[in-house]
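Of the protein chains in this complex, all but one are displayed in their positions.
Up next, chain A:
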Amino acid sequence: MAPPKQSLTVLQPTPSTVSFTVSTRPVPKTLPALFSFYLSVLVKILLGTLALTALWTKWRVNTAKSTWPLEIILGDTFEEWVQKAVESIQWMYLAPAALAILYKVIQRGYIESLLALSSLGLQTRTSSPTYLSTSTTRFIPTTAIQDIFIYEAFKGFEVRFYLAIVVKGEEDVVVVFPKLLPRRDVLEEVWRGARACLYGGEGGSGIRRKHEREKQEI
């Protein structure tokens, strides 16, 4: 039930550029962590192929077609063994199980980032939750940014903090990190950094200002 652990990475290649990245993907550092990371990737690939093979074999066996690629890869005895195993499982169990495995395998953690470029603007990016689709990015030029603030809203059965950008001419605010909704301390760090980068100085003049805006559902 516990949500995956989030980590914040701040990258400042030049004084006028900061990128804040909140991620639920693990970043392995030590050797055992690196090892287990690659191991998990390997396991994922294996599981994925297994699920696909099972589905494909079941289909070939059911339609009474030959499963010659299996013979080439695994050899005679293994082919027969796989066929028998697949035959003994009904579609109603095999299909959901295989799909569930595939779903788990292609899933990966979210990465959401905010890139602040001094005097240019802000770029938000939300990675896709699977390996199959690409991330979405949005660039907001400085001229269109009216404000950037932290506020609270009801979400489900709780009240969450969110970081939002007010864009000129748009009815709704743009929520930064919309999927992960990091904790307040993370948001405050990002907010300070982004304001400092955008408006210069000590985090902007309005650092203490409270904003009386509201948005019920993020």
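Details
Following the convention adopted for this analysis, a contact is a pair of C-beta atoms (placed from the backbone, for glycine too) under 8 Å apart; a residue touches a chain by one contact, two chains touch by 3 or more; residues count from 1.
Note that contacts and distances are computed from a predicted model.
For the chain of the complex excluded from view, the name given in UniProt is "Phosphatidylinositol N-acetylglucosaminyltransferase GPI3 subunit" [choices: "Flap endonuclease 1", "Phosphatidylinositol N-acetylglucosaminyltransferase GPI3 subunit", "S-adenosyl-L-methionine-dependent methyltransferase" or "Anaphase-promoting complex subunit 11"].
Looking at A:Glu71, A:Glu87, A:Glu152 or A:Asp172, the residue that reaches the missing chain in the full complex is A:Glu152. By the touch definition given at the top, chain A reaches the unshown chain through residues 1-3, 151-154, 157-161, 183-185, 208, 210, 212, 214-216.
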